[in-house]
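Every protein chain of the complex appears in place save one, which is left out.
A, B and C label the chains in the order they appear, each numbered from 1.
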């Protein structure tokens, strides 16, 4: 690459392309008959106000919108799969270095609190008879769980992701779904985390390379349109 | 939760805890005899200036620092594993929705360009005889590859991650290593992406819940300290 | 390869080598501090006499010997992990073609029987407080479960496999453990199936390429020897 005679892509060009992609979105058809809704970790630990140091205020705030999405899916027989981060297998199935992480808030957390054990889903979103709840040991809902097998059995190739935290369990699950060949849709106003800038940053990264990111209203619109046969 | 008699954690408390965790770091011992260096996708496609629309200028900038880390690891017999995003299995092994993603820059990319096929490592970092190169089909270096088996055979429980792009292949690989039980260290000044804010955002998320994030100088210092037996 | 001047390996030689390997055994050190006992599917469905069409009479017969192995491991603090084939996630996590298989005994099985739902461990082997039970959706104990993560957390690199059925859940689990890098030991007299010839055939295949196969007495002897420091 000689100076003065540069060919190819300039720094400005490549960074402009990158920025455009961060505000872009993949385009793919969404078939409600092939879609499942994943409600990630909308459990008391994160949603119930003031209850634990892990409370995510924005998760409480989005609960009603998540409920609206859940209701729509129920009305259209789109399967809903709930996940909860819980104390499965006496905690022996947690990733080995998890206990070292700053997000464990050591010193702030009593020994083996009930919200770690139970993974109870927040009352506004309580699963109905027959709706699957996956109690998972880590961030990503696919790792060490049968989520992919369940989606195969339901003949689903598309997942809509909502829940909390955007940049932990939701984002990791989105990456895993993408790598397993699913079409991934992430709801921008039905996911929540504990830092609004990191919420936005996560969504930018997802929309550039992993998932369609859009509002719950748009998601319902897309599902409806197909329902009406267009 | 009655007003005026609130118990438990206030909104301010939980958000303050979250912020502290985002600038925290997990603490774990680093044993060079158990560590491997992963050099992620430092390939011409991303590093060679002006060559492709996928050029990441900051990846070019960090190459010398990555080389310093590589040299240190070589000198101490710490195994180095290179990855490259390449056209393996005629491209049939790519995640199914990859082609739809905005980061494919449709219209900007010739048909089957050589940089997609070869995954050639950038000349400053060319692997030596006996160093493993994994040609991978997706972002995460563990998915659909034998990386975990290789690390097991080398008796490694810790990985140091450097390379590009911070918020795609590096970040996804860090999440995967974490879930597989590895201690994960991400080099803050030996990873690069195409947006400095998203670089910082990714590192914040990683350090809160997935990985120790620190400079390459600090990484070498940590490895040295243990080498000297303390 | 010219006739009359054949070089290399004769048919007789290669078949003789193969036969020798089928009655051979891998040699590796067994460290009780790195070993876990897997008790595969010793549940009422298979062990309780006369109770279900899936009863394996030889599984009932080996229960006492399995108990002896369990007792030995308990006495030496070797972790024991039980598995049971159960109705997890409303059965939605079962492999898609399972329902077609001849071993489902259609017409012989009532609708959703309790032995499918519960996966209750046979009373002679009931797990103690703190011993892990993995309720699994398929034959192999590693597939879609966190078994490998649990073994990593317990720092185990060796698994002893006992239980039922030798050529289904035990054999599949042994293959999976082998591929994940574990040292695998299969108990020849603490596994059982519904056909003695297929029991022997399975053990031959395992010992040639996947696992050390030996009696429970020998397994205890090996564990003891190391306990005594030799």
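Everything below uses one rule, namely that a residue touches a chain if its C-beta (ideal position, glycine included) is under 8 Å from a C-beta of that chain, and two chains touch if they have at least 3 such contacts.
What you see is a predicted model; the values in this text were computed from it and never measured.
Taking the full assembly into account, the omitted chain touches A, B, C. Remark: the omitted chain is touched by one listed residue; of B:15, B:109 or B:150 this is B:150. Residue C:138 is the one among C:83, C:138, C:191 or C:214 that touches the chain not shown. Mapped onto subunit C, the interface with the missing chain covers residues 1, 6-11, 13-15, 17-22, 24-28, 48-57, 95-98, 100-103, 105, 108, 138-140, 143-144, 157, 167-168, 171-172, 175, 178-184, 194-195, 197-198, 201-202, 204-205, 207-210. Where subunit B meets the missing chain, the touching residues are 88-90, 92-96, 130, 132, 134, 137, 144-146, 148-150, 152-154.
Touch with the hidden chain on the side of subunit A covers residues 149, 152-153, 181.
We adopt the following convention: only the chains that are shown with their structure count from here on.
Graph distance from subunit A to subunit C, where chains that touch are one step apart, equals 1.
Here the CA centre of subunit A is 22 Å from the CA centre of subunit B. Taken residue by residue, subunit A touches two or more other chains at 95-96, 144, whereas all remaining positions touch fewer.
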